[in-house]
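Before we start, here is the structure in question, set down as structure tokens.
Up next, chain A:
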Amino acid sequence: MLLDAGSLLVWLVALPLVGALALVVLTATSMELGRRYALTTALAAALLTFGLSLRLIARHADPALVVNAPWIPTLGVNWHLAADGLSLWLILLTTLLTPLAMLASAAIVTRRPAYFLLLLLFESGLVGVFLARDLVTFYVFWEVVLIPAYFLIGMWGGENRRAAVTKFFLYTVAGSLLMLAAIIGLYVGHGAATGRYTFDVETLVAARNVIPAETRQWCFWGFAAAFFVKIPLFPLHTWQADTYAEAPTPVAALLSGAMSKMGTYALVRFGVGLFPDIAREWATLMLTLAVVSILHGALAALAQTDLKRLLAYSSLSHLGFVTLGVFSFTTYGVEGAMFHMAAHGVTTAALFLLVAMLEARRKTTALADFGGLAGAMPRFAFLMVVASLASAGVPLTNGFIGEFLTLLGAFTVAPGFAVAAAGGMILSAVYLLTAARRTLFGCSASLFEAPDMDWRETLAVAPLVALMLVMGVAPQLFLRPTRPAVPPEAVAVSRS
Partner candidate 1 sequence: MLPLLVELPPLPTLRDTAFIMPEIILTLFAGAALVLDVALPRSKKHLTAYFSLIGLAFVAIALAQQVAMTASLLPISAFYGMLFIDGLSVVFRFVFIVAAAFSILYSIKYLEFEREQRGEYYALILFSTLGMMFVATSGDLIALFVSFELMSLSVYVLVGYFKRDKRSNEAAMKYFLTGIFSSALMLYGLSLVYGVTGHTNLGLISETIAGYVQGGTAESGDPRLLLMVALVLVAAGLLFKIAAVPFHMWAPDAYEGAPTTVTAFMSVGPKAGAYVLLARMLLFALAPMREMENLPGWAALLAVVAVLTMTVGNLAAVTQDNVKRLLAYSSIAHAGYILLGIVSGTDMGYQGVAFHIMTYTLMNTGVFAIIIALHRQGVIGENLNDLNGLFSRAPSAAVLMLIFILGLAGIPSTAGFVGKFFLFGSLIQSGKPWLTYIAIIAVLNAVVAFYYYARFARAMFLNAPSENIADASPLLLAPSVRITLTLSAIAVLFFGIYPQPLINVADIVAQSITTVYAQSSGIALR
Partner candidate 2 sequence: MVPTVFFLLQQTATDTPARGPIMGYIPIALLFAISLAIPVGALTVGRFFRRTVMTQEKMMPYECGVDPVGDARDRISVRYYIIAMLFLIFDVETIFLFPWAVVFDQLALFGLIEALIFIAILVVGYYYAWRKGALDWA
């Protein structure tokens, strides 16, 4: 049966992939046809995910939402996908952002539909990462994400895209290869101890105590390297600003909105799931790194003169909150982290897409080139202000809930860190509102007649802004499905 619950997951991964393959044929034909086709595929994937999430919200742990088939029996690799409350919002986020990014790309991409093909591949890889429950399956998707990202940035990016993309590529690859070594280490450690060679995450989590402690210590750092690069976390963040700034802006929205969540999601599911004791052991260091990321990101964002770089550093700062929540090992902290992942994804993507619209009009993203836009583009100004407020964490927006919960979690175990992180929250209000003020209001040197957002652009951002408010007003709606899926290891250890 092609439409039972399990194959729904396979379709979720396969649909963008099949769409991308079909685009190969369409590449030869018209640009417009390819674009429409890609958009349709992405919307279909979004609908599919929406259906899936309704099902998941109705029944938290749906045992039917699993695919587990032998893939490489010789090695004990399984094709194991499953969806639960942890993956739920992230796959929804990915499938939602992809069509929106496509809508916002009309101005950038004029020649080749290959751009859309790559976006679909990117989507497929991301969804795969969020669903995979076998370490090899997970690793394959993890790397697959990188290839379209490389070409999207490298072929459609800004002036210095080549240097930026090489840096991005090498950082990520170095991290993920260390993770590969760690995966093999776990596999062998488990196999040697139990005689059963498997990459299955559930089995490895259940049997984690049979693996020698030293092996696990090494493996933890292998995983951590990959995740910290991807999030990114200080001091592995130096690729981020360059990459986001050089990436085509809709792609930057996806990188910041969805791709960075690979790291934080994997940190919860695999980092903490597989190594709760070791993660706990190093919690102080991790909390320090998280706080340094928050403050460093916020301070650096203050100093930026370019909107995209500003958003990149703001992203570093916000994902620091997620890490803070995860390593607080409290229910509030972890739930807040999961919530904040989705919240930050929505907000930052909206901001990047808004910047993309400015860029489409003026071919620049430097702060100094804008000012007084509110008069010419009222609709734009409204959306921009709401998104900035949400990102700054003003109450009644999603940013507030996420940051509040993570801080609450951190405060119960490490008040000092929480206080320092709260400073980052204040700074974020400063730089975001300054940026909004300088682009939208004030007497500007460059008053210009720009058309306000057309229906397509509005369609790309309005749903995100609506979501920010919904998430901010009714957070329970989003927290409830996640709660049962939070791995017990992530909170139980802290009580001991």
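Regarding candidate selection, all candidates are chains of the complex that A comes from, given by their letters.
The criterion applied here is as follows: contacts are C-beta pairs under 8 Å (C-beta built on N, C-alpha and C of every residue); 3 or more make two chains touch, one makes a residue touch a chain; residues count from 1.
All figures in this text were calculated on a predicted structure; none of them were measured in a lab.
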{"item": "Options 1 or 2 - which one, within this complex, touches chain A", "value": "1"}
{"item": "Contact set on chain A toward candidate 1 in their complex", "value": "27, 71-75, 114, 136, 139-140, 142-144, 146-147, 150-151, 154-155, 161-162, 165-166, 169-170, 173-174, 177-178, 180-181, 184-185, 187-188, 191-192"}
